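Every protein chain except one is present and positioned as in the full complex.
This part shows chain A:
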Amino acid sequence: MSLRVLVGVKRVVDYAVKVRVRPDHKWVVTDGVKHSMNPFDEIAVEEAVRLKEKKIVSEIVAVSCGPPQSQETLRTALAMGADKAIHVEVPAKDAELLSPIHVAGIIAKIAKDEKIDLVILGKQAIDDDSNQTGQMVAGLLNWPQATFASEIVQADGGLKVTREIDGGLEVIQVKLPAVITTDLRLNQPRYATLPNIMKAKKKPIDKKSPADLGVDTKPRLEVVSVDEPPVRQAGAKVANVEELVQKLKEAGRI
């Protein structure tokens, strides 16, 4: 087989950063905060590269929708082994209003234009945790989907995918073209080394806008409020059983 694969990569706030809610309660603070590739997308890129090393895949196209800085994320994908990249540029202001339906529309359109056989996406991004884009892409293209993949092998002209489901694993056979979303245990992504990042600068990045692809990115959802999780209340020590019983009575627990 020589499949053409599309992988989606999202630029998100780095996993190690302690996120803070923005004062207007519409999103989290992103200015001056370290960003990196969504870890689940890293797993998707790694899987595509491994399939290429097994000669199942012939070309890997990485796609990212986001602000100009998303190019850095695409460079990382290229350094890991993607062959070319498409950057769908959305101004930073609009990028945070971009929701899965828009991204899915963009990815579906590119998948058709580029004659893609397999779309591999991270199951969710670690910033908005939507877990919708892969499913929506499959819906828009009317392709089979294998979500939460923890193993992918070639079988019977298609792919045999092991899925992580509640309380166990499910093995399904999908025909191509198909959409796969990756789970944490699929693989261990390689580290993009410095020489590879340098080499990646020579690989092509195509720039497009959502309008070029005929996708309307008008927000369909409104963020009502983003808040911190409630803080755990401080406990208290008691000297003896009587005091404990009394405190519990006061609190109305007994």
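Quick note on the criterion: a contact is a pair of C-beta atoms (placed from the backbone, for glycine too) under 8 Å apart; a residue touches a chain by one contact, two chains touch by 3 or more; residues count from 1.
In this text, contacts and distances are computed from a predicted model.
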Open item on the list: According to UniProt, what is the chain that's been left out of this complex called? Choose from "Proliferating cell nuclear antigen 2", "LYR motif-containing protein 5", "Acyl-CoA N-acyltransferases superfamily protein" or "Adenylyltransferase and sulfurtransferase MOCS3 homolog".
Closed with: "LYR motif-containing protein 5"
TODO: Could you tell me which of A:16, A:211 or A:251 touches the chain that is not displayed?
DONE: A:16
- [ ] Give the residue, chosen from A:2, A:173 or A:193, that touches the chain omitted from the document.
- [x] A:193
- [ ] Identify the residues of chain A touching the omitted chain, counting contacts across the whole complex.
- [x] 15-16, 39, 126, 184, 188-189, 191, 193-195
